[in-house]
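The complex appears here minus one protein chain, its other protein chains still in place.
Coming up: chain A.
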Amino acid sequence: MMRPIMLKGHGRPLTQVKFNREGDILISVAKDSEASVWYSSNGERLGTLNGHSGAIWSLDISPETDLVVTGSADFTARLWKTMTGECIHKWDQDAPVKRVEFSPDGSKILIVTEQAMGQKGKIFVYDIDYTKNEQSTTPILEIVNEDSSAEKFSVAGWSYGGFYIIAGHASGKISKYDAKTGELLNSVQGHEQLITDVQFASDRSYFITSSKDQTANMYSVDTFDQLKHYSADVPLNTACITPVKEFVILGGGQDARNVTTTAASEGKFEARFYHKIFEEEIGRVKGHFGPLNYVAIHPKGLCFASGGEDGFVRLHHFHKSYFDFLYDVEKTALATQHSTIDA
């Protein structure tokens, strides 16, 4: 592992960091109402997106990196031009916006709103028109949580082809909705506590969920079978699946109220690498002195970024040994594969 690049641009805890499709741009949002845009190669800041008047909970970048969407506690989701940093549209909501995400083709966005202040938790889908600034303010789909607030949506994301919306609930339940009709297709009680993150593999055919119950699970989008299970010893805030290598990265840490003792290591504020297939922990990356709120992986698996409660983004570029690392079983499997090809 090379020396990490510290991105110091936020004064408050980070909430989300994301790479664009090419991986050259990194955007981070935090509880200080400002999004920062960085070069991923050297950590230089290009600029900021200013306009929100509350904590920004979430962001996403369109496939061509031309647009950025952000969701904030100020009851709005906003659309920005990446090139200029200009806010071109604002969707007003009745509750804080917890999560935003572009569909894989970039033609739609989904917005998850908080169940609070008498409002039901909802997922909205809006069309995005790249030809003009002004966007439609009528959602093409609205999924409402009719159950108690314990079942409210915490996170959501798009499956492959934008066919389904996968949502995580505060109760630990995971649901699959048809992205056209909003019909509930499947749901499993995957975790015992709040689901903190859902991130997809690069082809979006499977995804990983992280939960406060200290575990992360991996599911197939089609069958909704639990493929893998990873257990940690701290509440997890985030999890992602690495391309190129068969790993997953989990992040989290002891909640601030439980960390009363001195050393930073007590809270276990580390990014943990697990082998995706064997479910075994293979390494940890230390550095943050608060829980990790989000980890994001470069689309080509070259580096990963973590945003911490401590207000920093740490950008780690992988070393050769990371790419060389293989279990013996994997090496043998590769060798047999090669020999069959050669023959």
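Throughout what follows, a contact is a pair of C-beta atoms (placed from the backbone, for glycine too) under 8 Å apart; a residue touches a chain by one contact, two chains touch by 3 or more; residues count from 1.
Throughout what follows, contacts and distances are computed from a predicted model.
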{"item": "Protein name, per the UniProt record, of whichever chain is missing from view (\"Eukaryotic translation initiation factor 3 subunit B\", \"DNA replication complex GINS protein SLD5\", \"Ubiquitin-related modifier 1\" or \"Phosphatidylinositol glycan anchor biosynthesis class U protein\")", "value": "\"Eukaryotic translation initiation factor 3 subunit B\""}
{"item": "Among A:Trp57, A:Tyr206 or A:Phe318, residue touching the chain not depicted", "value": "A:Tyr206"}
{"item": "Of A:Gln214, A:Thr238, A:Asn293 or A:Ser306, the one touching the omitted chain in the full complex", "value": "A:Gln214"}
{"item": "Touch with the omitted chain, as defined above, among A:Tyr130, A:Phe278 or A:Phe323", "value": "A:Phe278"}
{"item": "Positions on chain A where the hidden chain makes contact", "value": "22, 160-161, 203, 205-206, 214, 220, 222, 227, 233, 246, 258, 261-262, 266, 277-278, 327-330, 333"}
